[in-house]
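Here it is: the structure, laid out below.
Omission of a single protein chain aside, the complex is shown with its protein chains in their original locations.
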Amino acid sequence: MSTGVEACFVVRRPAFTLDVALSAAPGEVLAVLGPNGAGKSTLLGVLAGLLRPDEGSVRVGERVVTDTAAGVHVPPHLRGVGLLAQQALLFPHLTARDNIAFGPRAHGVPRREARARADELLAGVDATALGDRRPSQMSGGQQQRVALARALAPEPGLLLLDEPLAALDVDATPAMRGLLRRVIREAKQTAVLVTHSALDALVLADRVVVLTAGRVVEEGPVREVLARPRSAFTARIAGLDLVPGVRDGAGLRTPDGLLVSGRAEGVEPGEAAVAVFPPSAVAVHATRPTGSPRNVLPVRLAAIEPRGDVVRLRAGAVPGGPVWVEGLAADVTPAAVADLAVEPGDDLWFAVKATEVAIHAAG
Amino acid sequence: MSTGVEACFVVRRPAFTLDVALSAAPGEVLAVLGPNGAGKSTLLGVLAGLLRPDEGSVRVGERVVTDTAAGVHVPPHLRGVGLLAQQALLFPHLTARDNIAFGPRAHGVPRREARARADELLAGVDATALGDRRPSQMSGGQQQRVALARALAPEPGLLLLDEPLAALDVDATPAMRGLLRRVIREAKQTAVLVTHSALDALVLADRVVVLTAGRVVEEGPVREVLARPRSAFTARIAGLDLVPGVRDGAGLRTPDGLLVSGRAEGVEPGEAAVAVFPPSAVAVHATRPTGSPRNVLPVRLAAIEPRGDVVRLRAGAVPGGPVWVEGLAADVTPAAVADLAVEPGDDLWFAVKATEVAIHAAG
Amino acid sequence: MPRFLWVPAGIAFALIALPVVGLVLRTDLTRLPELLLSRASLSALRLSLVTAAVSTLLCIALGGPLAVVLARGRLPGMQFLRSVVLLPLVLPPVVGGLALLYLVGRTGLVGQGLELAFGITVPFTTGAVVLAQTFVALPFLVVSLEGALRTAGQRYESVAATLGASPWLAFRRVTVPLVLPGLLSGAVLAFARCLGEFGATIAFAGSLEGTTRTLPLLVYLARESDVDAAVALSLLLVVVAVVVIAVARPRAVLS
Amino acid sequence: MPRFLWVPAGIAFALIALPVVGLVLRTDLTRLPELLLSRASLSALRLSLVTAAVSTLLCIALGGPLAVVLARGRLPGMQFLRSVVLLPLVLPPVVGGLALLYLVGRTGLVGQGLELAFGITVPFTTGAVVLAQTFVALPFLVVSLEGALRTAGQRYESVAATLGASPWLAFRRVTVPLVLPGLLSGAVLAFARCLGEFGATIAFAGSLEGTTRTLPLLVYLARESDVDAAVALSLLLVVVAVVVIAVARPRAVLS
Partner (left out) sequence: EPGPGARTLTVFAASSLTDVFTELEARFEAAEPGVDVVLNYGASSDLAQQLVNGGPADVFASASTATMTTVVDAGLLDGEPTVFARNRLEIVTAPGNPEGITGFADLARPDLQVVVCAPQVPCGAAVEKIETATGITLAPVSEEPDVRSTLGRVTTGNADAGLVYVTDVASAGGAVEGIAFPEADQAVTDYPIAVLASAPQAELARAWTALVTGADGRAVLADAGFVGAP
């Protein structure tokens, strides 16, 4: 059972003020991006009820859980809100299994069942062998996995995740991302996800909030915000192109039947999916290129946006061509723009190598 | 004053055995890669003297600091070895500045001087404003930065770094990487660096050791190991092409005078540098392509290596062409190989967009 | 650990151990069995063990919650309450016993009430011994445990709350296990203090063989007529304490 | 914190506070100034404060290192040493005083040596009071501090070592600040115990006005002739203790 959240509050600290308003509909996943010290963890603390804001209110589902004006402050355990904090903080006196089973037990699940659920989640985070270990007997990354499993176990109405994929190795990151996706997307779990990765946001979230120095500087659907960043930070973190569709064989089938070649990660054929690739991977040609790039898309140049030492070419649709190319970006060097001598309205080809395209289950 | 290190030891735990032999020459930086739970942190603990191995010995500089057979165990503070552990563990009762000044003070640096050095390092990790804060008043990423500065402050003969760039935001990561590079590469600091990032290894290290389940599975110069991975883990973590040279304007000038276009990060014109790009970003053409890709390199196909769902094309030099293309890889889909109908010995063009090429100061 | 700390540590240890060793050396071992196996000694020993155990449990049951309130509660004047808890430590035990007598004695405020309502007279009963011991030993448990609670902090309790655990569940399954070493050393202190308690017991509960005459009271009396017997009985007390503590302590270290 | 813990906590608090309140109510306030400002009271008060302060410092200087050794040292039989440290708690204080007398008295093993070598006689001097107080109060400091050291763990000491700090530097700049709350509460316990110490003092140091007659000894003596005076003097002790502790404690909380 998933609940929405709506919050609008102010936290004041000596050299820092967090002043935000945000919301997530039931079943929606909200990503929170922002530089170190922007207030992301503080935000989650207020939602979880661990911190009392100086002013403002928080609503979870139908319930007002914080309201400074009315003196309301529902304690954390009665909010139906789960939090995976930035530090693992596994209970040092419990084994991995008992750490994970703690939440279900707290919700009255019988011991046997809670342990079964814990074992399932241990397998999910690829840590089956660690079931009987105490935290002091695990490596940093192993602790992080178990902490993730522990946060997922009670299946709270609202799940808050603070950098859940940090400290994981290259093998583990995609696997854990897949697990998270199953748990929070497929179960229609409302979640707020703090991350430093645009890919996590794209794969896992519906909407994104960008926080800088305690204020929301951008907000909206993930793809829109990352596609049209208005802050320097977003611009740097963003920069990924995205095509929605359905997985089909070695690629993604768009609504109009075209195939985008790529490498599928954790998505089954027939499932809703997105193809993601960085604009820097898009080669731009005046004439249709031949060669290894599998994805060659006809576009009409919509805009030329200089950004620092690269130039972003923004695509529009060519009449009769695929409409989903609208908004795709290609980053090229100024010299290349000069070479191509293009201007808005010109018809071009965007070429993307299949190996640059990752196909993820759709957010 | 930088010292070499040579270690060969065994640590036995209930369900885990670490059995390694490794060394780093004075001034050399050794990267340690490996999945979660492989024994990387344990390895650093033994080198630092925090753990006693069950068998074996460790030499730092000319000095045997651990030798189980001879019963030698020099305590950590007399080893001249610094450690940045995986968890920040800032002293909770000291401000950021005093945390950083702690090491220099311990080495007898006068208070005033130690604080000056601390302020310098605070600026280096972009945390000047945090000087008077206690750890409890900092965010996760801020703590990580201060911990990094603290580990660098005493300038030990041998520096051990356990995932120094984790928990940092997208803005901070390249900056911190640059700082580390200055401190450990330019000062000819011997260092052992645990990381999950091939880029960190390439930019910061000379040699790499890959650890899996407590054993060294690969070892050698970073570029060689990452170019010819023998283990599945290395294969996944690796996969970057690398061209050495000198930074020149908007790119990198190779020894034979060719210019590789790319985006320079933290390297001054005239400085030794490497151009780094992923093989997946390399487009392969049978004829010289036109269009946005700035870097178009003539190669003679040396090998075709299928790996999972992509095929890696390995370059050799074309007679008369640049010799440094030797060993470059391009990852393409099997369909693309079929389309191109290539076989080893064929002459091809590797095209890489400038925006895909990162130019880093040379390791 | 700095090496030279062994020097003051050794002096401290000698200061504690040497007087006791001196006592042991002075004891006429041939008289020991006769002394220790006398009816009076055995009855006092039994009474001491039972009352000290019950009082320690009471200290845990009452002092534990008090420590939690002092460590976690937010109340104005907490600092003052904290000082009040230390009073039984400062009050000479005999005065503490008098205070209890004034309160719970036959003419005392509470005592009168108890007598009228339930016909209970507290002084001169074993219950009075337990009350006296609990009074003097409570601060030991409270202070040790409060320190442990403060050091452990509230981080893990917060984590438990975000996993849906009620404060009571978090308390039982997280707080208590985490501060168990502190609780156990507090309990050991309290138990030892109960075992050695003399002044408050004599002033409040009296001294009657089998009912209120614990081992320290017997030692005190014996010393009036036969110092050697008193010393021997004290050693019995010491041995009992060391055994009980050695049995109770390892758990503190394991957890 | 579970709400209902307030109930047992309240009972525990009442158990400590009510008897003391009862004492206060019984006191004839009009006689207080006369009693408290008598030469005997003032001299006893001064002596109590001075000796308790010196003894507490000694406890820190000797017991601190002992706690570190017990918490960090690796020695076979540590468990046994740890039990020995608790002996002064169990030993009835009067017996403890006798033990000291046997050891350091003029005819005692150490006493004879001291007299021969330095011409020092310890019993019946203010030094003897300090020794007796230190003996009984040491375990309080050691146990509290050892608990704090164990809870704090060695992680930060390891970090200091990797930054090049010698054990001594790490001890001073890392360990001590981290366990300061534990050290302070241990010191407060020890100070309170010193202030209330009676049995060991009277047996070992005697009861000489101005030299060894501390406030608790005066209370005991006053009881012979005037119980109300004794109660009033105990209250003086209580007030002094609360003031000293209230002054010393806030630092524990701040750090």
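The first chain written gets the first letter, and so on, giving A, B, C and D; residue counts start at 1 in each chain.
Rule of thumb we're sticking to: a residue touches a chain if its C-beta (ideal position, glycine included) is under 8 Å from a C-beta of that chain, and two chains touch if they have at least 3 such contacts.
On a predicted model such as this, the values are computed, not experimentally measured, just so you know.
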Worksheet, complete the sentence: The one of C:52, C:66, C:101 or C:215 in touch with the missing chain is C:101
Item to complete: Tell me which residue among D:15, D:47, D:98 or D:169 touches the hidden chain in the full complex.
Response: D:98
Response to the item:
Missing-chain contact, candidates D:202, D:215 or D:235, resolves to D:202
Worksheet item: Considering the entire assembly, which residues of chain D contact the chain that has been omitted?
Response: 94, 98, 101-102, 105-108, 111, 121, 123-124, 202-203, 206-209, 211, 220-221, 223-225, 227
Item to complete: Could you please point out the chain C residues that touch the chain left off the display?
Response: 98, 101-102, 105-107, 123-124, 202-203, 205-209, 212-213, 217, 220-225, 227
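Here is the rule we use: only the chains that are shown with their structure count from here on.
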Worksheet item: What are the residue numbers in chain A that touch two or more other chains?
Response: none
Worksheet item: For chain D, what residues touch not just one other chain but two or more?
Response: 166-167
Discussion item. Edges wherever two chains touch, nodes for the chains themselves; is that graph a line, a ring, a star, complete, or other here?
Written reply: ring
Discussion item. Following the definition at the start, I'd like every touching pair of chains, please.
Written reply: A-B, A-C, B-D, C-D
Worksheet entry | Complex contact set, residues of chain D against chain C | 1-9, 11-13, 15-20, 22-23, 26, 61-66, 68-69, 72-73, 79-96, 98-100, 102-103, 108-110, 131, 134-135, 138-140, 142-144, 146-148, 150-152, 166-168, 171, 181-182, 185, 188-189, 192-193, 195-196, 198-199, 216, 219-220, 223, 227, 230-231, 234, 237-238, 241-242, 245-246, 249-250, 253
Item to complete: Using the touch rule from the top, collect the residues of chain B that touch chain D in their complex.
Response: 48-50, 75-77, 80-83, 85, 89, 91-93, 102-103, 105-107, 150-151, 153-154, 156, 160
Worksheet item: Where on chain A is chain B touching in the complex?
Response: 13-15, 34-38, 40-41, 86-87, 129, 137-142, 144-145, 162-163, 166-172, 196, 233, 236-237, 250, 261, 263, 279-287, 289-294, 309-310, 330-333, 335-336, 339-340, 349, 351, 353-356
